[in-house]
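Just dropping this structure here.
Removed from the display is one protein chain of the complex; every other protein chain stays in position.
== subunit A ==
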Amino acid sequence: MSPSNCLVANDWICGEYLRTRRGELTDALVQHVGITAASVAIALLVAVPLALLVRARPRLAAPVLGLTTLLYTVPSLAMFSLLLPVFGLSSALVVTGLVLYALTILVRNALAGLEAVPAETREAARGLGYSRGQLLWRVELPLALPVLMAGVRMATVSTVALTTIGSVVGRGGLGNLIEDALPTFFKAQVLAASVLCVLLAVVADLLLLGAQRLLTPWARHRGAPGGA
């Protein structure tokens, strides 16, 4: 049996494939991570100020939440196709589309997190002489963090999965490998890229959970609700 037999036989699991295409797999993985990370980071930078704006002017809540929800109903396939004339074939196109999707989750959670800050706490901080900026950075954002991070985790996991659709414009990370393998029914490549995709999402989720635990050490001791 020559080692390349599983490639010829088109087996689902093929060690030879993983060995010979390691470079290709790594490149796709790097592109996938880059696109996902950039999308979630930009979405977060847009979502938090947007949530602060909505909280300051509640009249904007309905239009902002309505618009981000409406964006969510635009199919990803169409979103990437429609952004093509604006960006051309580039990663910026895929990142822009993914940012728009991630906003739906992030704006909602940022707002929910900020609204969960008890009014007494805010008042107490103001009574202690905190300025608006200090109140935001030292009291409100830390207290909103658990809910916000829950949103970041959800958005990250969804974005890892959605990045694969970027393959319509050739910028889908591991999705590119899946799409390339379809016409030739290349099983090993579809399976390897799919499994890597899921692993990437799970690892990202666990890393974010770890980051959340580090950032909110006080939340760990509270444990389950109820108790007394």
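Keep this in mind: a contact is a pair of C-beta atoms (placed from the backbone, for glycine too) under 8 Å apart; a residue touches a chain by one contact, two chains touch by 3 or more; residues count from 1.
The criterion applied here is as follows: contacts and distances are computed from a predicted model.
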Looking only at "ABC transporter permease", "dihydrouracil dehydrogenase (NAD(+))", "Imidazole glycerol phosphate synthase subunit HisH" or "Monovalent cation/H+ antiporter subunit D", the name UniProt gives the absent chain is "ABC transporter permease"
Only one of A:Cys6, A:Leu143 or A:Val157 touches the unshown chain, namely A:Val157
The one of A:Gln31, A:Ser76, A:Ser91 or A:Asn109 in touch with the missing chain is A:Ser76
Out of A:Ser90, A:Gln134, A:Ser194 or A:Thr216, only one touches the absent chain, namely A:Ser194
Residue positions on subunit A contacting the omitted chain are 70, 72-79, 81-82, 84-85, 153-154, 157-158, 160-162, 164-165, 167-168, 175, 178-179, 181-182, 185-187, 190-191, 193-194, 197-198, 201-202, 205, 226
